[in-house]
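Before we start, here is the structure in question, set down as structure tokens.
One protein chain is absent from this view; the other protein chains keep their places.
Moving on to chain A:
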Amino acid sequence: MTISTSDKPFLERVKESEQDKFMQASVAKSQDAQWDKREASRKELGNWPQWRDLGEQIRQHVIKYLPDYLEEFSDNIEKRGGHVYFAKTDKEAAAYITNLAKEKQAHKIVKSKSMVTTEINLDKELLKIPGTQLMETDLAEFILQEDDWAEPTHIVFPALAKNRDQVKEIFDKLGYEGDNDPEHLARFAREYLRRYFLQADFGITGCNFAIADSGLINLVTNEGNADLTMAIPKTQVVVMGMERIVPSLKEAETLDNMLSRSAVGQKLTSYCSFSGKQVEGEADGPEDFHVVIVDNGRSNALGTPFEPVLQCIRCGACLNVCPVYRHIGGHGYGSIYPGPIGAVLSPVLDGYEKFGDLPFASSLCAACTETCPVRIPLHRLLIKHREVMMDKLKMDHSFSDKIMKMVGVGTSAPVLFNMALDMDHPMMGVLSTKDQGSVENEYNSGRIKQTGMMPKLARGWTDVRDLPRPPKKNENFRHWFKQHKAALEAQKHD
């Protein structure tokens, strides 16, 4: 399993991330820009809560009947002359694709952005094949690749942590001679990648939604490289998490609308494509079409309270509203899936031993839950993770020291609390002045307290939840805590 991006202990990663001021400024800029665009696009659409109901319904329905939909989808892929391979693990998936590349004698492989190919460690395996070249064609991934395969920071903006001078430096090594203007840099990448594209014989894409009743793949992108990856090479492999399925083109259309607005504040991204194996008479598109459906730990969520995590449409909105993510960025999480969704998903995929600290990397402010277009109760699932770990701690003496430490850190150290609140966050203004917003302030509404969903042992956090409103930015944790405690004491004596 390779969703892990670091072997360092959590607090060390957090400290490192805290020192990276450019990263912090970038994430803050991204969050602020996305905030306005996302909220405006949802408002213009209207009836956003009802759209969320529909999005949630679609996703819950397909997860409930997942085996049936996967069967229907795979039948329809085969009817179109394509091939489907079901991979239980990352290794099985990577091996299938690597063998196919060998069999096809692939010389030039093109890839378009896909988290699941990172998850299965595909690039590394493909690069082992002698005589095979591999190119990431998404602008951000291309930058990361040319920077010695640096890890992505953000689901939607993977190269968030590179500034224009760093990008220029990376491109200089490829023969770029211009300045650091992003447009000039992008033009250079276009020409560089175009030459490669036209020779590509093997294409690899991810998949936003697989359409069960038509055997088509839906990709939602902005740059056009995914479409070139589907147009030019003779062979195409689609790698998809097993949960990325919808009944028909109509539900794909609905979710594309919600995804585009939630991810980048657009009504639709530049390219929403519905695509499969070449049909007779067509000149381009894949003659040989393969879909690899990956479990790799996802089924751990099935039949458990964590099942809703599979509803995720990977919009990244929860990252964009998260105060902790704002502070520590993607690398701080140590997983290729960062932010609130990553904190819920990573332990499901890869266990508490590796990712048990992530459910504590949250202030439980619930902004993630409120913004999620498919209504995943993210902060409740974080609490659930904590509860499961606590129960294990009590029941299971084999539970490792490492996890005990994580739990200790999460429940006592004010560091996470501070990072969540000691910041200049645009949401705080919005949240504290408006009652109606797509992100409701659960501090202010008191809903978290009323629902009584506090983790039993997590005292440090329980007190945070009792707050009517978060402390002001300049107050430090201890100062605030003291005051708050004094106020509580006073209340008790009233």
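Convention: a contact is a pair of C-beta atoms (placed from the backbone, for glycine too) under 8 Å apart; a residue touches a chain by one contact, two chains touch by 3 or more; residues count from 1.
Definition applied: contacts and distances are computed from a predicted model.
Trainee: Leaving aside the chains on screen, match the unshown one to its UniProt name from "Lactate utilization protein C", "FAD-dependent oxidoreductase", "4Fe-4S dicluster protein" or "ABC transporter permease".
Mentor: "Lactate utilization protein C"
Trainee: Give the residue, chosen from A:69, A:176 or A:352, that touches the chain omitted from the document.
Mentor: Hidden-chain contact among the options goes to A:69.
Trainee: For the chain that's not shown, point to the residue among A:23, A:97, A:134 or A:185 touching it.
Mentor: The single option touching the absent chain is A:185.
Trainee: For a quick check of understanding: of A:13, A:42, A:277 or A:314, which residue touches the chain that isn't displayed?
Mentor: Looking across A:13, A:42, A:277 or A:314, the contact with the absent chain belongs to A:277.
Trainee: Name every residue on chain A in touch with the hidden partner chain.
Mentor: 26, 29-30, 33, 45-47, 50-51, 53-54, 57-58, 61-62, 64-72, 74, 78, 80, 84-86, 88, 137-140, 143, 157-160, 162-164, 167, 182-183, 185-186, 189-190, 193-194, 197-198, 214, 216, 222-225, 227-228, 230-232, 234, 242, 247-254, 256-257, 264, 266-279, 281-285, 293, 295, 299-300, 302-303, 307
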